[in-house]
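Removed: one protein chain of the complex. Kept in place: all other protein chains.
Chains here go by letter, A and B, matching the order in which they are written, and residues are numbered from 1 within each.
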Amino acid sequence: MRSQWRLAGALLAGALLVTGCGGGGGDTAAAGGKVNLTFWDWDPNMDKVVDIWNQAHPDIHVTLSNPAGGDQLVSKMITAHQAGNGPDIAKVEYQSLPALVSNQVVADITQYTADTVKDFDDTTLKATRFDGKVFGVPQDVAPLMLFYRTDIFDQYGLKPPTTWDEFKQAAADLHAKAPQVAMTNFDAADPGWITGLMQQGGADWWSSTDNKTWQVAINSAASKKVADYWQGLVTAGTVAKNPSFSPQWNKQMNEGQIATWISGAWAPAQLGGIAPNTKGKWAVAPLPAWTAGDKTTGIWGGSATTVTTDSKHAAEAAQFASWLNTDGKALTAQIQNINVYPAATSGRSLPILSSPPAFFPNQANYYDLVKQVAPSARSFSMWGPDVTVTFSGYTDKFGAALQNNTSFATALDDIQNATVADMKKLGFTVG
Amino acid sequence: MTVSVNSGRIRLLPTAALVLGAIYCVVPTLWILIAATKSKTDLFSTATYLPSFGAGIWQNIVDLSTYQGGIFWQWMLNSFGYALIGGVVASLVSAACGYGIALYEFRGRKVVFNVILACVLLPQIVLAIPQYLLLSNVGLTDSYLGVLLPQLFNPYGIYLCRIYAASSVPQSLLEAGRIDGASEWKLFHTVGLRLMGPGLITVFLLQFIAIWNNFLLPFVMVNSDSKFPLTVGLYSLLRHGAAEASLYSLVITGTLLSVLPVIALFLSLQRYWRLDLVTGALK
Partner (left out) sequence: MAARNRAKLPYLLVAPAVALLTLFVVAPGVYALVLSFQARKVVGGLLGGGSKLVFVGFDNYGLALADPELWASIVRMLLVALLFIPATVGFALLFALLLDVPRVRLARSTRLAIFLPYAVPGVIASLMWGFMYLPATSPIGGDHVDFFGSTTVFFSVANVAVWGSVGFNMIVIFTALRSLPAELYEAARIDGCSELRMALRIKVPLVLPAIAMCTLFTALASLQLFNEPNTLRPLSNAISSTWVPLMKIYEDAFVDSDVNKAAATSVLFVIAALAVSFVASRTVSRVNR
């Protein structure tokens, strides 16, 4: 009998011994020794940028890991934090930042970034600064823009629309002349896309007037205006129902069955991977406006580089985060390899941005256009503390609505109710 | 056995039906092979059932191998590691337990066996998330051990080993050994294990496949992509492809490459599949 317990005890002891094998958090370095930091990031080719740092900083070594992307990374960070083995640095999308702050996963780095924040305008900083404290260094900003196929437009006599009414008309014209070509695709799988459109439409999904109570307005009139507009296009059959990047969408892009793509400024590099044969056939224009002359646009994603509360070397981690997003060499490498549009003001004037991206040789003033649009890109006042619930609600409800041809407005109501219920369950005050 | 079969005709209908079944089972792998021969650009633009005989497949393999510094091959290694080590240790644990229960009378014997039987009926997968939560308290998440340890317990394997030990290790042999002065431990590993050998290989293969195929446990347990097995790695590639172009070719090529080694293993180990064990257990 005793031997049984002895064996169990030995097993447990052994298990505890190998706790050291548990990966993740930074090692404690001997005083003056090498510091090792782990960095979670899903940008393709980020390893090339990290290499530049590692070569220049032999005493602070950054190891890149790519466990998951976007939403999935957020949940991994929360569970890793609860297990105590999170990374030192992590890429966090702006919409996920409040949830991580609320769960105390992301650290306050105000003291390390006094100089860094000078390189960002206030609108951008709003996404990472709460209650006067800085929780991340903004990496990129992706204003929504309209990418269109110049050859398809020429073929069917279309002009880049400047208002949503013109867009609807152009879609109808295209559908009449070439029913197999869709004007664009409605993406029910990427909430970042729809929130960008909602932002442009004037919706403000989360806000707070007194910094204590939340106002949640997912099904506001402005949101429903946007939803109804797109419902019209889907019902008329002028837009495709496939999510961007899906295999079906890939095929349509390759075969010229999609005329435009509403996307962020990082689109050119992606297009190069999706449909390499269409090089030189694309151009970018500002997103169609709700009223003529209005320059507002929304944002599709964008993230910040954050330091986690688990990190044992917050100062060095913050140093890396600042370097990554303000240093000229780092930003140039990012633009070159990852095709991000930098959030840093200085980054927007880098020499590399004076020539168009490789995939758009026909549009020399590409980055000038982006630079013009960027200042009028607006986001929500705040992102809620449980954005994952809202976002998975979006993919489920809008996916079902597309599948069953039911109302988008009702889907918005469902998402509103689910979000508010979840916030109340967590103990937040919702007004 | 002299029996005259009523006709010398080849049984056409059963053969045809079996061939159809075989085709159904082989077609997806065949299709993946064809899809993997297409280069990234051709994947979505050429006829899907015609392979490309260009350099497509080689280029795809190169792309896959250079993605994130060759992490695909790390995943392959991890899968083999988890399955091999897990399979061997689990088989030994099962063998010891099954042998002990079958051939010895001891206090608590019935209780232990009944609890283990109950575990056979428990969907193991449902434990993955509680296991993660528990292991996160001792810091074993995101480690190789965190993936291995929970899979060392194989209730069905213990059940099979018990049946097999009872039927293949005669008590009389053990008694003879004891009279000769051999210790119990010696009896176990010289007599018992050897007699149970063939059955153990089946138990090992069953557990190997179970670990090789496991997705939810490593998915939940592991954060560093360098520790992913193939199942989680390829799934993460698929998910990344939802935000980044041109990963589909990699997913397809990876799928093909992941299927080949196990098929090869299968083919070479055919004669060890003693599944009469499974049905013999019912008698």
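Worth a mention:
Going forward, a residue touches a chain if its C-beta (ideal position, glycine included) is under 8 Å from a C-beta of that chain, and two chains touch if they have at least 3 such contacts.
Please read these numbers as outputs of a predicted model, since none were measured by experiment.
Annotation: of A:199, A:388 or A:416, A:388 touches the absent chain (contact as defined above).
Contact with the chain not shown here comes from a single listed residue; of B:71, B:169 or B:251, that residue is B:251.
Checked against the hidden chain, the listed residues B:57, B:71 or B:101 yield one contact partner: B:101. Panel shows chain B; residues 1, 3-6, 8-11, 14-15, 17-19, 21-22, 24-29, 31-32, 34-35, 43-44, 48-49, 93-94, 96-97, 99-101, 104, 106, 109, 112, 115-116, 118-119, 121-127, 129-131, 133-134, 149-150, 152-153, 158, 178, 181, 183-185, 188, 209, 212-216, 220, 230-232, 234-235, 238-239, 241-242, 251-252, 255, 258-259, 262-263, 265-267, 270, 273, 275-276, 278-280, 282 of it touch the chain omitted from the view.
By the touch rule set out above, chain A reaches the unshown chain at residues 1, 3-4, 7-8, 11-12, 71-72, 75-76, 78-79, 98-99, 101-104, 130-131, 188-189, 208, 211-214, 241, 243, 246-248, 250-252, 385-386, 388-389, 392, 395-396, 399-400, 402-404, 422, 425-428.
To be clear about the criterion, only the chains that are shown with their structure count from here on.
Once the centre of each chain is set as its mean CA position, chain A and chain B turn out to be 38 Å apart.
Residues of chain B touching chain A in their complex: 40-41, 43-45, 68-69, 132, 135-146, 149, 222-227, 236, 239-246, 248.
By the touch criterion given at the top, residues 15-16, 18-19, 21-24, 42, 44, 47, 65-70, 72, 76, 79-80, 82-85, 189-190, 243, 245-247, 250-251, 254-255, 270-274, 276-277 of chain A touch chain B in their complex.
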